[in-house]
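Moving on to chain A:
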Amino acid sequence: MTAPLLDVKGLKRHFPTESPLFGAKRFVKAVDGVDLAIGKGETLGLVGESGCGKSTLGRLIARLDEPTAGEIVFEGRDIARLDDRALLPVRQSIQMIFQNPFASLNPRMTVGAILEEPLIIHGKGDRSKRRRRVMDLLGQVGLRPDHVDRYPHEFSGGQRQRIGIARALALEPDLIVCDEPVSALDVSIQAQIINLLQRLQRELGLSYLFISHDLSVVEHISDRVAVMYLGRIVEEADAVEMYRRPLHPYTEALLSAHPEPDPLAVSREIILEGGVPSPVNPPAGCHFTTRCPYVQPRCSETTPPLVDHHPGHKARCLRLDEIEGNRLTEGARTVEHKS
Partner candidate 1 sequence: MADPIPVLSVSGLKTRLFLKDGVLPAVDDVSFSVMPGETLCIVGESGCGKSMTALSIMRLLPRPVGRITGGSIMVDGVGDLAELSERQMRRVRGNHISMIFQEPMTSLNPVFRVGYQISEAIRVHHRVSASEARDRAIDMLEQVRIPLPAERYRSFPHQLSGGMRQRVMIAMALAGRPKLMLADEPTTALDVTIQAQILKLMNELKREIGMSLVLITHDLGVVAKMAQRVLVMYAGVVVEEADANSLFARPLHPYTQGLLRSIPRPAVRRERKGEIDTIEGTVPALTALPTGCRFSDRCPMVHEPCRKLEPPLASPDDIAAPHRKVRCWLHASPPQ
Partner candidate 2 sequence: ATLTVAQNFDPQTLWPNGTTASDNLNAGSAIVEALFWVDPHGEEFKPLLATSYELEDDTAVLVKLREGVKFTNDEPMNADAVVHSFNVFIDKEKSPAYARVSDPFASIEKVDDLTVRIKLKYPFPPIELALSQLYITPPGYWNEVGLEAYGQKPVGTGPFVFDTWARDDRLVMKANADYWGKLPEGIDEIVWRPVPDDIARAAGLTTGEYDVASNLAVTSAMELENNPDAKLVPVPSYRIYQIILSSLEEHKSPLMDKKVRQALNYAVDKQAIIDNLFFGNAVALKGQVLREPQIGFNPDLEDYPYDPEKAKQLLAEAGYPDGFEITYKFPSGRYAQDREVSEAVAGMLTEVGVKTNMVVLEPGEFLRQLRAKELQPMAFVGLAPQDDPDLQVSQYHSSWRYSYMNSPELDALIDAGKQEMDRDKRVQIYRDAMTLMRDEAPIIFLYGGVDFYAVTNRLENFMARGDGRFFFYDTRLQE
């Protein structure tokens, strides 16, 4: 196997919280020791509940934030500690698409100015060349040339997200971090954007880190999927494998809770009880202990490692073997619907 495009090792990001006048500083461990890799032309889906650190991880990889510890090896070079100046060339290769198409475009800049800005910053071409490139970009994402002088508020949400995509494409990156790029969009527009992203990937050979909480979308677009819980990756596998055979109890609950758009589907929903822990004060050992239906005392004692359980299918749970055998017969509460 060739070296992956991006290789993240032991990445951590701890945000200091307001500390009392005297006493120890406290931290939100938003990302707490993440390893993952993305190959060229590959899409890695990242799912997990709100606040588990997905965005923080994405921002670290796009180097919009500085990690507390760990390496981000991009094309063989660790970019985790580069300063702003040294990052400039890296920024060309790693770009980001943001969640909110309404907030991610500067309302006081025209579309043309928005798309031209990266080219100016990176000194690409003269005025007319840049203008031509802007027009090309508009075409690539399905916008008309005459849109160039309009302001973001004159566009619909889907169109705005296209502008965001065009901006990410402007510097011809290799990797794009997509942080929930469709979750703010209408149902019928969402599909258009997903199709666009896939088409661009095919034609430009892009790699995506695709962050989303919509499990259907992630399943559709990803080659591999990673599941995050409270700052850690708890499971990672090929997309098909993951959806067919989730290993970690959290993944299992997550997938089961996702409502299928089919009233006849018999859902075997696992309802998680127990409090959602705070990232300032995560439970000891396995972070999922507070809500896990299979929890045992030893789960709180050691932090389970992320290990290959099946080939290419990693999970972070001490009881995998025991659970896998008698899943759905023991422990897990299931709910029948539409009986």
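Selection rule: all candidates are chains of the complex that A comes from, given by their letters.
Methods note: a contact is a pair of C-beta atoms (placed from the backbone, for glycine too) under 8 Å apart; a residue touches a chain by one contact, two chains touch by 3 or more; residues count from 1.
It should be emphasised that the depicted structure is a prediction, and the values quoted were computed from it without experimental measurement.
K.L.:
By the touch definition at the top, chain A has one partner among 1 or 2 in this complex. Which number?
P.N.:
In this complex, the candidate that touches chain A is number 1.
K.L.:
For chain A, which residues are in contact with candidate 1 within the complex?
P.N.:
Chain A reaches candidate 1 through residues 49-50, 156-159, 186-192, 194-195, 198-199, 202, 213, 215-217, 219-221, 239-240, 243, 253-254, 256-265, 267, 269, 271-272, 275-276, 335, 337.
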